[in-house]
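With one protein chain withheld, the remaining protein chains of the complex are depicted in position.
The chains carry the letters A and B, assigned in the order they are written, with residues numbered from 1 in each.
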Amino acid sequence: MNELLGMFHGLVNGFGIAFSLTNLTFALIGALLGTIVGILPGLGPAATISLLLPLSFKIGSPVTSIIMMAGIFYGAMYGGSTTSILVNIPGEAASVVTCIDGYQMALKGRAGPALGIAAIGSFIAGTIGVIGLTFVAPPLAEFALKFGPPEYFALTLLGLLMATLLGGSSIVKGLIMVVLGLLLGSVGLDPISGAIRFTWGFFMLQEGVDFVTLAMGMFGIGEILINLEKELSTELVTRKITHLWPTLKDWAESKWAILRGSFIGFFIGILPGGGAVISSLVSYAVEKKVSKHPEEFGKGAIQGVAGPESANNAAASTSFIPLLTLGIPGNAAIAMIFAALLIQGVQPGPFLITEHPDVFWGVVASMYIGNVMLLILNLPLVGMWVQLLRVPYAILAPIIVLFCCIGVYSIRNTVFDIWVMGIFGVIGYLFRKVDMEPGPLILAFVLGPILERSLRQALLISAGSPFIFFSRPISGAMMGFLTLFIFIQIVRAVRGKWIRAR
Amino acid sequence: MGRFKHPGPGFLPFGLAIVLVILSLILIFSKWKKRGASTPFWPHRTWLRPLLGVTILIFFALVVERVGFLITTFIFLMIWMGVIERVRWLTIISISIGTTAALYLIFALFLDVPLPLGFLKW
Partner (left out) sequence: MRKDKNFFLVWMLCLFLLIPVAVGGAEKFPTKPIEIVVPFAAGGSTDVLARLVAKYAPKYFDKPLVIINKPGGGGVTGTEGVVRSKADGYSLYLGYGSGHDLVTPHFQKLPYETFIDLIPVCRLSVHSIVMIIRADAPYKTLKEFVDWGKKREQVTASVSTKAGSVDITFQALGKATGLKIVTVPFRGGAEAVTAIVGGQTDSGGNHPSEIISHIKAKRLLPIAVALDQRDPAIPDVPTFKELGYNVVTVGSVKGVAAPKGTPPEVIGYLAERFKKVCEDPEFIKSMKDIGQPVMYLGPADFGKYMKEGFEQYGKLIKEFNIKLE
């Protein structure tokens, strides 16, 4: 009880700190910057934060700088879903799932509600995430530590399985895309053995294919190419924008999705590396399973946006937990924040809360505020975005292509990446012609390397014995669940065929 | 490739390739069974516009580093809107100029992204 009071006290202090004019201003700057960065292709939150590091020294106070950086991180999460919904281009891996139903909604004239529910869902999820952060951070962090290679393997396998289910009509096609994605993911330097795979002598491919290049190509260029087939481009998007805001009906349908997504994202997001992607996948699969109209998924079901968006925002909040409580950064952007703190003399870790309570609580409090700010920022923007969609496709299309080109170029300042993107664009176009969804491919591309790495690490630890996946409690539970799940799917499929054959 | 207990770097790609072949065969087989009237891949020469799009993209990639971002973007927009779509002349010119300027402002100045300048040093 005493501990709880202590936390409450700390939080109140934190709000006091967060409400200073300086800190509020920087939170706003961060949120604004993050949203812009999330929308623009190429530049990610990690790169932005590293660009702003020298600025953070000038600011002087570690609390203020981390408040700004957290704002950037969050804002990017919000912004990434905007492009997913509007033009079917995922801003980062966690937004891929949003593309599926979000874009369909936009095509039906419901971009406004889609964007709106994404913003609202993200707000609720972010708030739940921060509440969780406040009260259960330390034990959660301990739980996260127990996740070793076998657990990551099981988890990623689960995620990949969910990804195949996204494949729309045919499971076989979904599986093929997943396999292709896995193969693409293995291009480049293999960290476990040091061998270089599939680069065909292209030095530029040594680091593998970049996510942005693949996403811009397959999703962006591919989509535009297939749309070019229609002579009159204006028949493309339903010009009739039905509602600007989510209706009460939308809200009623989504509220549980948002809650479920928040909890899924909350727990999975703590795990360093890949937490946000997997949580968005799991949320989508869960929503599809519990929905009374699963056939709507893939055609513009609002739960398909509400759930995953909430999941990835909750995951964004909880990804701060390992940093603040254990001193372990979970992804590239958080690693930058970690470095910034170190340089300013603040050691993130178990002692952060006692040595620098102002930093800890100030950041937590500003996360609450940041969520509010982003909601206020994004809701009016929905109107603006929807207006953007009314621009004739003839003009919009080349501009989108240019955005992709520049975004891709800005990663490594080389035209090679534009070529790669172009090739993926053509491939993506051909895939769409044969009714194969690029979603599972890109998800497998992201998860694949983690899967393989974890498998080989786990086998090294277990001296080659595959038992390790089942003997450890957490991974054993997940593998068991997985096996059961696959079994049920097979039984269903066989039974379906049996019934139809009669 | 490594033994099963110690997978080497070639293990996964090889295994995946096998799975891919199997899956593709299943797919082909199931489509074969259902074959009816085949719909053309590209009715009414619909491949023309996508091909044009790809061509302009290739042009962009080839030229952008030598001639510079500003000019290439401008030409790109002009050709796309003029050839692929049929937009009014005035619109094409104004949008091309406006967009090129805006992109330059956003990426080069605001975000400090190095863009190829070609032989024009501005």
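Note that in this section a contact is a pair of C-beta atoms (placed from the backbone, for glycine too) under 8 Å apart; a residue touches a chain by one contact, two chains touch by 3 or more.
If you're wondering where the values come from, they're calculated on a predicted model, not measured in any experiment.
**Student:** Please provide the labels of all shown chains that the missing chain touches.
**Tutor:** If we consider the entire complex, the absent chain touches A.
**Student:** Which candidate, A:I376, A:L460, A:A477 or A:V491, sits in contact with the chain we can't see?
**Tutor:** For the chain that is not drawn, the touching residue is A:L460.
**Student:** May I ask which residue of A:F19, A:F57 or A:F481 touches the chain that does not appear here?
**Tutor:** A:F57
**Student:** For the chain left out of this view, which of A:A332, A:I399, A:I423 or A:L482 touches it?
**Tutor:** Residue touching the absent chain, from the options given: A:A332.
**Student:** In the full complex, which of A:I59, A:L145, A:L165 or A:L244 touches the chain missing from this view?
**Tutor:** Missing-chain contact among the listed residues: A:L145.
**Student:** Could you please point out the subunit A residues that touch the chain left off the display?
**Tutor:** Spelled out for subunit A, the touching residues are 46, 50, 53-54, 57, 145-149, 189, 191-194, 206-207, 272-273, 322, 326-329, 332, 335-336, 338-339, 342-343, 345, 347-351, 453, 457, 460-461, 463.
The rule is simple: only the chains that are shown with their structure count from here on.
**Student:** Please report how many Å separate the Cα centroid of subunit A from that of subunit B, as a whole number.
**Tutor:** Chain centroid spacing, subunit A to subunit B, equals 23 Å.
**Student:** Under the touch definition given earlier, write down the residues of subunit A that touch subunit B in their complex.
**Tutor:** 40, 42-43, 51, 170, 172-173, 175-176, 179-180, 182-183, 186, 190, 192-193, 195, 197-198, 221, 224-226, 228-231, 233, 392, 394-395, 397-399, 401-403, 405-406, 409-410, 413, 415, 418-419, 422, 425-426, 429, 433, 452, 455-456, 459-460, 464-465
**Student:** Mind listing the subunit B positions that touch subunit A in their complex?
**Tutor:** Contact set of subunit B toward subunit A: 5-10, 12-13, 16-17, 19-20, 23-24, 26-27, 30, 41-42, 46-47, 49-50, 52-54, 57-58, 60-61, 64-65, 73, 76-77, 80-81, 84-87, 91, 95, 99, 103, 106-107, 111-116.
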